[in-house]
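Note that one protein chain of the assembly has been removed; the remaining protein chains are unaltered in position.
Letters A and B mark the chains in the order given here, with residues in each chain numbered from 1 onward.
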Amino acid sequence: MNLLTLVLFAPLAGFLAVLLLPGGNPALIRRVTLSLSLAIFAASLGLAFGAPQAVDQPWIPSLHIRFHVQLDGLSLWLVLLSTFLTPIAVLVSWKHIDRRVKEYYAFLLLLEFGLAGVFVSMDLFLFYVFWEVSLVPMYFLMAILYLYTKAATFDYTELMQMLASGRLSLNPAEQLWLFLAFFFAFAIKVPLFPLHTWLPDAHVEAPTAGSVMLASVMLKMGTYGIVRFCLPMFPDAARRCADWIVALAIIGIVYGALVSMVQPNMKKLVAYSSVSHLGFVVLGTFSFTQAGLDGAVYQMLNHGISTGALFVLVGFLYERRHSLEIKDYGGVSTPAPWLSTVFLITTLASIGLPTLNNFVGEYLVLQGAAQANFRWAVFAALGVILSACYMLWMYQRAFYGETPETVRSHMHDLSGREWAAILPLLVMMVWMGVAAQTFLPRVSESTSVILKQTTVNVRFQVQAPGLRGRGLGEVANAR
Amino acid sequence: MTGVPLSWYLILSALLFALGVAGFLFRRNIITVFMSIELMLNAVNLSFVAFSYQLKQVNGHIFTFFVMVVAAAEAAVGLAIILTVFKNRETLNVDEVNSLKN
Partner (left out) sequence: MQHLWLIPVLPLLGFLLNGLFGRRLAKGAVTAIALGSVLLSFAWVVKTLVGLGALETAYIERYFTWFQSGDLRVGADLSVDRLTAVMLLVVTGVGSLIHIYAVGYMTHEGGYYRFFAYLNLFMFFMLVLVLGANFLLLFVGWEGVGLCSYLLIGFYFLKKSATDAGKKAFIVNRIGDFGFSLAMLLIVITFGSLDFGAVFPAAASKPESTLTLIGLLLLLGACGKSAQAPLYVWLPDAMEGPTPVSALIHAATMVTAGVYMVARSSAIYLHAHAAQEMVAYIGLGTAVFAATIGLAQNDIKKVFAYSTVSQLGYMFLGLGAGAFSAGIFHLVTHAFFKALLFLGAGSVIHALEGEQDLRHMGGLRTRIPVTFWTLACAWVAIAGIPPFAGFHSKDAILLAAHHHAPWMYWVGVLTAAMTAFYVSRAMFLAFFGEPRGHHHPHESPPVMTAPLAVLALLSLAGGFLDVPKFLEPLFPLSEGAHDFALVAISVVAGLAGIGLAALFYVVKPGLADAVANALGGLYTLVYNKYFVDELYDAAVVRPVETGSREALWKGVDAGLIDGAANGVASIARATGGLLRLIQSGNIRSYATWVVFGSILVLVAIGLVGGGAR
């Protein structure tokens, strides 16, 4: 049993362990969950240093379904993001959750298991199983099954080899439909405009920790899926649809920012800002450039940290004042200076101030977009202006000005537990903003492979019509 | 093959099964409904055993035992449910047990 399987299954074991705890003792459950999640995070840190790890063994042999998990630069940081945020999610729900504590924390660990699983699965069926944790898009399953009927395997590595060697060839129509089926499943999760309207509502209903996990990690399942599967498996279709998808992404960037600006509810505001930020990720992905892809992956991590932190902080405010309406706040700076400072830093990270994390990702995405088509960058950069508008306006209304008595009587500064939850996020914001090279080389390693796969396959597709009569496999062998 | 021909067993089995179906469809008392189900199961068991004897194969016996085990388990669970329903509702009329529907 290697470290990867350990990290993957430890949350599942933790889930069972927490379920077995006596339900009448919430303090014990909280402490056990916290220490478990911290231990898992510590263990997962080892993944960043050791050699690349993989497990590949038969799972359902009769259908050639394999238990194939693997880490690369794309999945590594996303797995770390999940394990990093779980203890924080535990901390922020410490007081907030007081009913069904056992189930809540147990399912938090189960969620961690599912998320980590999604990011490491190298078998489409396994990926689907983990994905099932959140959402069941039928057409996605159908697409996978269709692919299976053609390739007789669910294994990603094997599929890629078959595609590269030409043993598996999809005609343009097949590619397009498969691509669209995959893409829609992922795009809803991202969420890409105009499939985003579920997100603000979901955030408003969710408890703080739910919002944190949803925004920080679960949304990344969509963008991750696009980068990992849509691009290399159906490069031709992906390139053909790129213009349309980029258009949606850019509309999402501007639209999300504009709608965010007029939200009276903090959580909705942050949720719409996510629509805008994730538009950047999709834009970078479909620029088909090294900078764009690197930026997109980096932006996934950045958004996880800074938007996660925003939801944590909004949660802190909610615990005090029990309202999410911006108009119920005002002048918070005076009674809670540190809370305001931390909120300001997070706000600045979110609007892409250099030396904080989002800037590097946004810059790379814009650079990639500009290389693909300069006009894309022009429109997308509008989002950078607008982000300053909505975040600073919200900050001004909530934190500056005279403090009304209704706010003063509820507000107190950060407690030790709250510091423990938010400080790691702040450290990561600065670290990822200043020392981006800690993360980027590993990301580039994987994205350059994906980028190459999209070009290699396109070359085959382009050649195919001219060589009718000969199998693509023969073409490949002839080289 | 001497003695009772296979068809007789099958006719008996079919009659018992039809009785079970009729009872299931037309009676309102849950206990009776439940007994009707048992009747159907045993009708099927009878045809299994008859075929097994006829074909000199042991499969039918095995299935019969399997069905009996399941039926026993089902009886336990079913009766427990009926008991609880009666405790809560003070009725055994299936038509009155419809709170999931409404």
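In this section, a residue touches a chain if its C-beta (ideal position, glycine included) is under 8 Å from a C-beta of that chain, and two chains touch if they have at least 3 such contacts.
Note that the coordinates shown come from a computational prediction; the quantities given were computed from them, not determined experimentally.
Annotation: of A:A89, A:V212 or A:V259, A:V259 touches the absent chain (contact as defined above). Of the candidate positions A:T153, A:T346 or A:S444, contact with the unshown chain belongs to A:S444. Touching residues on subunit A toward the chain that is not drawn are 194, 196-197, 255, 258-259, 261-263, 289-291, 294-295, 331, 333-334, 337, 348, 353-355, 359-360, 363-364, 366-367, 370-371, 374, 377-378, 381-382, 384-385, 388-389, 392-393, 396, 399-402, 434-437, 440-441, 444, 448.
Although one chain is hidden here, its contacts on subunit B can still be listed: residues 21, 24-26, 33, 94-95, 98, 100-102.
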